[in-house]
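Attaching a single structure in structure tokens format; questions to follow.
Only one protein chain is missing; all other protein chains are in place.
This part shows chain A:
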Amino acid sequence: MIPHVSRPLRAAAVAACALLAGCAQLSPDGGFGQVEQASSTRLGQAPAWNRTPQQTQASSEHVRQLLHDPANSTPRLASADDAVQIALINNPDLQADFAGLGVAEADLVQAGRLPNPGFSFKRSHAGDDLKIERSLSLGLMRLLTLPAASRIEQRRFEQVRLSLASRVLSVAAQTRQAYYQAVAAQQGLQYQKQVADAAEAAHALAAQMARLGNISQLDSAREQFFYGQAQTSLQQARRLAAQHKESLARLLGLAPDFSLPAQLPALPRQLEAVDDIEQQALQQRLDVEAARTELEGLQTSLGLTRATRLVNVLDLGALRTTESGKPVENGYEISLEIPLFDWGEARVAKAEAIYLQGAHKLAAAVLDARAQARLAWRERQDAYTLARRYQDEWLPLRQRIADENVLRYNGMLVSVFILLADAREQAATVNAAIEAQRDFWIADASLQLALGGRPTQGKQP
């Protein structure tokens, strides 16, 4: 595997090139094709990497089309899917990450290239003594380590691709959640406006009645107080709606000058039963795939270390270091040493231990994926049950209370102020119902993320 040091350089270079053929070329898509495919199969939506002015132009046009509302001149975001699509082609952070893929590919290609021969010329004086050194050099170390470095870079590149695909899924989920937050906040705002209107009407009516002498100043002041409260709630709702819309717009890479649907999407009629949620997670999740890839790499490295126990080709520990909260650190180190005292037994043992570590990490990733999938599924079920209950039971019940109150008002059994007070209470239920509906859709997006993509519906149990 490693060319013998004593062989002629030319032969070594040829052998190395033959060994590395095919993996040391820059690809036309910079490795993006695989990211795109992973996203398409998992999300049903493809990202775009805007590398050229033409690509940027095409993406802008796509965004424009997605925001086009035939009925209206102002741009309109029609659905969560559209929001995700826009983020995938327009989110600047994501574009920056895509560029990182180029960097990784360049590294990979670089690692597979033989170093250029170098020529050096040195001229020095030492008193009257003039020294001129001329040399022709070829990086021996690079040549020696080239095959190993290429493999490592290849795996590193693979990991960058995986983490990038994972980033795409995460941005999609974030966008989806931000979309539901923004629509729900806006829906809540619309309702709060109605409530404030009613409170204003009650206040105006009470003020008039107090002026005419029909009610006391106390009752009038109470209505004024409720009016003030409603105004405050309206202000809070307005602020919340603006905040959520800004968050969404930021994910879309746009200014928040587009309109949103008036209402959240309706709840599904029923949740399809899926009986292989955990299996789906294991198949689709990219962190599981990354752990698996890493383990395969470690296996190869272990073999390498056994074969080249005298050459410290790589420090396995630095291959992939993950720490929570920090970006994944990838890298390798190659050194050549003279085997006078150490014959490499310890190094092999270390490689074996690191391989074992990788195996456990994969097991942990699998366990984690299963648990997350189960939990996200459970939470979506619960959110659905709650949202349905609001929609099927509590909202109709609130409506019935309102209807009965109107009947009582008709019979001069209660006053208009009771009706308005009930309307205020009704508003609280409506807002809670909107939030429950929103939480279902957010849980739905979380489930997609936990499964590493959309759940595919299984058979009914």
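Here, contacts are C-beta pairs under 8 Å (C-beta built on N, C-alpha and C of every residue); 3 or more make two chains touch, one makes a residue touch a chain; residues count from 1.
Quick note on the criterion: contacts and distances are computed from a predicted model.
J.: Can you work out the missing subunit's protein name as recorded in UniProt? Choose among "3-phenylpropionate/cinnamic acid dioxygenase subunit beta", "NADH-ubiquinone oxidoreductase chain E", "Nitrite reductase large subunit NirB" or "Multicopper oxidase protein".
T.: "Multicopper oxidase protein"
J.: Of the residues A:S73, A:N116, A:Q270 or A:N410, I need the one that contacts the missing chain.
T.: If we include the chain that is not displayed, A:N410 is the one touching it.
J.: Taking the full complex into account, find the residue in A:A185, A:A351, A:A423 or A:L451 that is in contact with the omitted chain.
T.: With A:A185, A:A351, A:A423 or A:L451 as choices, the missing chain is touched by A:A423.
J.: Given that one chain is not shown, which residue among A:D29, A:D107 or A:D219 touches it?
T.: Within the whole complex, the residue contacting the unshown chain is A:D219.
J.: From the listed residues A:A46, A:A106, A:V348 or A:A402, report the one that touches the chain absent from this view.
T.: A:A402
J.: If you put the missing chain back, which residues of chain A would it touch?
T.: Residues of chain A in touch with the missing chain: 194-195, 197-198, 200-202, 204-205, 208-215, 217, 219, 402-404, 406-417, 419-420, 423.
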